[in-house]
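Dropping the structure in here first, questions after.
Excluded from the complex is one protein chain; the other protein chains are retained at their positions.
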Amino acid sequence: MAEIRNYTMNFGPQHPAAHGVLRLVLEMDGEVVERADPHVGLLHRGTEKLAETKPFNQSIGYMDRLDYVSMMCNEHAYVMAIEKLLGIEVPRRAQYIRVMFDEITRILNHLMWLGTHGLDIGAMTMFLYCFREREDLMDCYEAVSGTRMHATYYRPGGVYRDLPGTMPQYEVSKWHKKKDVDRMNEARQGSLLDFIEDFTRRFPKMVDEYETLLTDNRIWKQRTVGIGVVSPERAQQLGFSGPMLRGSGVEWDIRKKQPYAVYDELFFDIPVGVTGDCYDRYLVRMEELRQSNHIIKQCVEWLRNNPGPVITQDHKVAPPKRLDMKGDMEALIHHFKLFTEGYCVPEGEVYASVEAPKGEFGVYLVSDGANKPYRVKMRAPGFAHISAMDEMVRGHMLADVVAVIGTMDIVFGEIDR
Amino acid sequence: MSKKAVSALCEKLVARFPDSQAVHSAQDQITLEVPAEQLIETCTALRDEKDFAFEQLVDVCGVDYSDYGNVDWTTERATGTGFSRGRDVVEEKTTAWEKPRFAVVYHLLSHSKNQRLRVRTFADSEFPKVDSVIDIWSSANWFEREAFDMFGIMFEGHPDLRRILTDYGFIGHPLRKDFPLSGHVEMRYDPDKKRVVYQPVSIAPRINTPRVIRHDNRYGGESLPEVKEEQQGS
Partner (left out) sequence: MFELILTIWQDAIALLPDVLQPFAAIISKIVVILMPLIICVAFLTLAERKIIGYMQVRIGPNRVGPRGLLQPFADTFKLMFKEIIIPSNSNKFLFVGAPLITFAPAVAAWAVIPFDEGMALSNINAGLLYVLAITSIGVYGVIIAGWASNSKYAFLGAMRSSAQIVSYEIAMGFALVGVLIASGSLNMHEIVVAQKGSVLNWFALPLFPLFMVYFISGVAETNRAPFDVAEGESEIVAGFHVEYSGMAFAVFFLAEYANMILISALAAIMFLGGWYSPLAGLGVVSDTLFALPYIGWAFDSGFHWLFFKIAFFLLMFLWFRATFPRYRYDQIMRLGWKVFIPITIVWLLVAGVMVLAEIPPWFDKGGLS
């Protein structure tokens, strides 16, 4: 009799469910996965090396490109690390703006996750529903920073500029009639804050809509309940964070436990799962969508009533106003120095972490006193999650591998850096 | 962590690990410097003992200190004759680094005690080698592979120390300071051989913004320029 061997299968790097460029070498016994060996690094761009050769501010844009679905949260960790080393104060309004955009980013990320997770498991419609709402939030990004994704909006000392008073609007074209355009622009008549407030009113209904399609769907439950179970102890051991950790029942959220920015002034709950399977993580993230919406509401309320500066007045770190430069010699020099040489950060090391939508995103920064970081290490939550791939899919079927990839919320920008 | 909690943890660490050096930084973060040979012992204690209870290893990363304090431009001591400094790169050392070249930095987190700790251990430049903590925290697996890939630090006891982020067949350790930013080789399609070939890199290295160290009086204290210059002289 011929010897029966497992066969290996290359899942990716080109694969519709590989979420980018995951190459997963699967050792399979029929449909059952015996061993999974993820090969990452196909999107490695050497961000850490690049950051070492650039002044501090020039690397903010790289942070957007790490986890390219939760852009501003990455920036937040990086600017927080610089701020901690510099020891500068961030204006309260800037902190509220940051928190608001962190939560917008969280919704953006979770919508992307929900859409792709659904698509992986075959619920194609989810993807398009989620992208409908993402579009509105992308417009918020655009209104505030000029770009839809890679914002580079957070700066050490605050945010680049205050919230705008108008929203970008749709224009009549060959494909959009006047009537449609008017309907689409209805919510965009006021300021950005009006638009966001309108969104927070609409959004809970949208989440209900997603939940009708999935939460009680028998097939969805069959595909996620009991799949990729991780016990709380293993989750801690494996370095899980964010919804992956909470899904396993560990009550841990940096926003609550080690609050940064103004999270200690806001009211929100952190959902925690019980069994640690894909379905629990799904429920946790769905609840986080609602909680984020709640936080955004509070931020909008505060921002409406509290105008003020949004970036530090310390012009060694933040550029002076353009208008001041026209008449003030010192402002001109500050501007020149800042944009040619940058600022020197005092010698030291710091680790700053935020609760990014995927988990703990940390930046470890070593400075030797120069105008460029000596060493930057980005701690990406996805990196720890995907390293547990083997453990999570062993003994499951091929279709479950896809579900597990989906539930990990993998984005290769941050894993490969 | 509050200031009080930080100093309390600091005291506990000093008392428990007399051979190590606990540094309490201005940012309310604690660094515990551990001699390489005591790493496993210390880490096991940090995970298991009730006072510490660091259940999670958040991050492992390598640092290469060989270039520490080096600048491209003369800054403080530059005179009016320093016009040509933009043309010729002058390497200058401002801070002396006396410790070994490589360091491995572990970031620990305790969910139950809600505290963080940074553990650092050093490895020399000839053959950097550190014991693997994979038996203490499973998450060390890939982080150590990454540190190996990027710095060439060997982790003894790691079951599967392969390259992780760089290409299959990559040569060198890219985050070492002596590795050029544009690398050593580049890849292109060779129409004659009908395949992709590697060739020495054709981009000349270039510095857009020179690296400078300026001492800002606002941050005061020990890092004033005079003090630094004295250090250099000695």
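Details
Letters are used for the chains, namely A and B, taken in the order the chains are written, and counting of residues starts over at 1 for each.
Everything that follows uses one rule, which is that contacts are C-beta pairs under 8 Å (C-beta built on N, C-alpha and C of every residue); 3 or more make two chains touch, one makes a residue touch a chain.
Owing to the predicted nature of the structure, the values given are computational and were not obtained by experimental measurement.
The missing chain, though absent from the view, touches A when the full complex is examined. For the options A:197, A:368, A:400 or A:416, the residue in contact with the chain missing from this view is A:400. Contact with the chain that does not appear here is found for just one residue of A:166, A:189 or A:222, A:222. Of the options A:69, A:82, A:119 or A:311, the residue whose C-beta touches the omitted chain is A:119.
Only one residue from A:149, A:181 or A:213 touches the chain missing from this view: A:213.
Touching the omitted chain from chain A are residues 7, 9, 15-17, 31, 118-125, 128-129, 132, 213-214, 217, 219-220, 222-223, 397-402.
Note that only the chains that are shown with their structure count from here on.
By the touch criterion stated above, chain A contacts chain B in their complex at residues 40-41, 44, 46, 48-50, 53-55, 58, 84-85, 87, 234, 236-239, 241, 250, 252, 257-258, 316, 340-342, 344, 346-351, 353, 360, 362, 364, 366, 368-372, 374-375, 377, 379, 383-384, 386-388, 416-417. For chain B in complex with chain A, the residues that touch the partner chain are 1, 25-27, 29, 31, 55-59, 61, 63-64, 67-69, 71, 94-95, 105, 107, 109, 111, 114, 116, 118, 137-139, 141-143, 146, 150, 163-167, 174-175, 179, 181, 207-216, 218-219, 223.
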